[in-house]
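The complex is shown incomplete by one protein chain, all other protein chains being positioned as in the whole.
Naming follows writing order (A and B), and every chain is counted from residue 1.
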Amino acid sequence: MDSESKRMTVVELAALAGGRVVGDGQVLIGRVASLEGAEAGAISFVEEGKFLEGARASRASCLLVPEGTGESVAAGEFAATLVEVARPKLAFALIAEVLHAPSRRAGAIHPTAFVAESARIEEDVFIGAGVCVGERVRIGRGTQVLAGVVIEEGAEVGAACVLHPNVVLYGGVRLGSRVVLHAGVVVGADGFGYVRDAAGYHKFPQVGTVVIEDDVEIGANSCVDRGALGETRIGRGTKLDNLVHVGHNVEIGERVVIAAQTGISGSTVIESDAVIGGQVGMGDHARVQAGAIVGSKAGILPGKIVRAGAVVWGVPVRPLDEYKRLNAHFGRLPQMRAELDELKRQVRELTARLAETPEAGQPGEK
Amino acid sequence: MDSESKRMTVVELAALAGGRVVGDGQVLIGRVASLEGAEAGAISFVEEGKFLEGARASRASCLLVPEGTGESVAAGEFAATLVEVARPKLAFALIAEVLHAPSRRAGAIHPTAFVAESARIEEDVFIGAGVCVGERVRIGRGTQVLAGVVIEEGAEVGAACVLHPNVVLYGGVRLGSRVVLHAGVVVGADGFGYVRDAAGYHKFPQVGTVVIEDDVEIGANSCVDRGALGETRIGRGTKLDNLVHVGHNVEIGERVVIAAQTGISGSTVIESDAVIGGQVGMGDHARVQAGAIVGSKAGILPGKIVRAGAVVWGVPVRPLDEYKRLNAHFGRLPQMRAELDELKRQVRELTARLAETPEAGQPGEK
Partner (left out) sequence: MDSESKRMTVVELAALAGGRVVGDGQVLIGRVASLEGAEAGAISFVEEGKFLEGARASRASCLLVPEGTGESVAAGEFAATLVEVARPKLAFALIAEVLHAPSRRAGAIHPTAFVAESARIEEDVFIGAGVCVGERVRIGRGTQVLAGVVIEEGAEVGAACVLHPNVVLYGGVRLGSRVVLHAGVVVGADGFGYVRDAAGYHKFPQVGTVVIEDDVEIGANSCVDRGALGETRIGRGTKLDNLVHVGHNVEIGERVVIAAQTGISGSTVIESDAVIGGQVGMGDHARVQAGAIVGSKAGILPGKIVRAGAVVWGVPVRPLDEYKRLNAHFGRLPQMRAELDELKRQVRELTARLAETPEAGQPGEK
């Protein structure tokens, strides 16, 4: 989203990040930038001391640098003011949150929006063009519902959320506060469950709901299905990338990160602090325990448990070191084949020689 | 979608499922629930006799149980009324269809919708907020067109369909009756076909159409492209999950099930009753014959034929038992490597010994 930016002094920014200023603290900073893209008035960062040298050419007015490196470079080598911080990239992110706070529309309901009479809209809520808010919907204070969003009957949206254009919330789903749903996200569509008989497929009831907790962000065009009978839940602070599929009754813990195009089948559990790569596929009723890391394109079989803290890879998943070892062996299959052929030749030769040895080669001897 | 529920007696429900009541048939049931989630007034099910024991703690007022198990548990072990049926899960689905019939809006055209004058809308059609219905569109009786849907010129929608919010039908596509398209589904976008010359890519004409037959359901944000010259077709009773891609001129038979994020390239055919897992990729001009099962994440090469009833897996696909065997061998590659090395050592030793054997080891003997 387009963002407004304001100007602050280096001293003010350093305070946000708990940093120590080396140089002119009154320089005004208006925006964040990469080292290469920075112009006067921008702040950038140097993640590790070894990259300091390369940062000299940057035109940034302020650089966030690792602790203990400020003095060494203070001797006139940098035109920029420096701010020493423990984690420059983190400090950069925290400062950007303030310098580039997402633009917020003031509370208003666009004349082309439709809001049902029974909907309960709190203060300072923005409802954009063409939005449709159904019966008994509740929307919390300060939330931004951008153009084209559809919120069906009975859904609840917490405070300070941002629903980007064309998001769809099916009936009855519940969002916490500060949830960000990017354009085209669909929350609460029917899960994929059918029972077959001779005539074809009957829908297994998909009458549960979805709960998305505080501070969750979901990427564009991702889909989170409602529970069949219970609920699908995404825990506080979890982040999903674009085009992710979350099946019915999936339970995702807190602070989980899931990269683009990953798909999670029904009733699977991902515990807190797990990190899931892109294009991963998870069968149903699987479990990724706390803090586990699943590599991109991995495949997790139904019912499989990935142990807490494990790092797994491949289809089906294996521990990363095993995966690497197997992959190396795989790459050397032609060599293994050649060695095997050579061995066969040698053994044939040995056998032939032994047959010529009177004492060893007699038939009937074994 | 949010659903209304009504209350019915166990006797009425048992009649729907062809079941036999054991216990009080006049108990009123208002909703379906899981065994654990059930409260008084709910009906749940026990899929197999061996799970009966575990169902005792459920607070459901009625349980669907396998035939022949009702008597054994009738002796006061269950507070719930039991209904014996041949297939409890199927019975549960059929009962849920009645207890939780999808909420239907009465026929009406929302004041914020735009409907072209030449469109032909039959009786009892609901057209929601912000919907756009183009010229010469036809919509059959009882169909629900929810908020934000766009139906372009000349498209035809049958009776009793549900188009969830923000669905897009491109011009001229045709839907049968009782088709359900979840939010964000796109039907009829151009297929992906180009012809290259020195200047770049020219679009191969994408002037065909899409036909979706009766009782098809398609998951959120899935895409079905129009035929290049002919048509793309999805057969009666077929079910697609979320984020599925169906390329131009694909032909999908009846009662096919396709899980999330699978992609089907142009002109590929999937015959009736096939079951396709999630994240499967199919090359163009492939064919999956009737009743075949394709495992999740499988890759089918262009032109490949998967035989009727086969169960295939892997990239590229192989019969499941072969896939499993190969995968097991793959996992034991380090052991095979070690065995090969040990054999090489032994053969070297044998060769050395034989060289010391006067009768066998003479050079020039072979």
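What we mean here is this: a residue touches a chain if its C-beta (ideal position, glycine included) is under 8 Å from a C-beta of that chain, and two chains touch if they have at least 3 such contacts.
As the structure is a computational prediction, the values presented were derived from the model and not from experiment.
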item	value
Sole residue of B:20, B:50 or B:329 that reaches the chain not shown, by the stated touch rule	B:329
Contact partner of the left-out chain, one of B:22, B:94, B:186 or B:294	B:186
Residues from subunit A at the interface with the omitted partner, ascending	1-3, 31-34, 37, 87, 89-90, 92-94, 96-97, 100, 103, 110, 112, 128-130, 146-148, 164-166, 182-184, 215, 217, 219-221, 236-237, 239, 241-243, 254-255, 257, 259-261, 278-279, 296-297, 327, 330-331, 333-334, 336-337, 340, 343-344, 347, 350-351, 354, 357, 359-361, 365-366
Interface with the unshown chain - residue positions in subunit B	112, 114, 130, 132, 148, 150, 152-154, 166, 168, 170-172, 184, 186, 189-190, 192, 194-197, 200-205, 207, 221, 223, 225, 229-230, 243, 245, 247, 261, 263, 265, 279, 281, 283, 299, 315-316, 318, 325-326, 329-330, 336, 339-340, 343, 346-347, 349-350, 352-354, 356-360
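FYI, only the chains that are shown with their structure count from here on.
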item	value
Centroid spacing, where centroids are CA-atom means, of subunit A and subunit B in whole angstrom	26
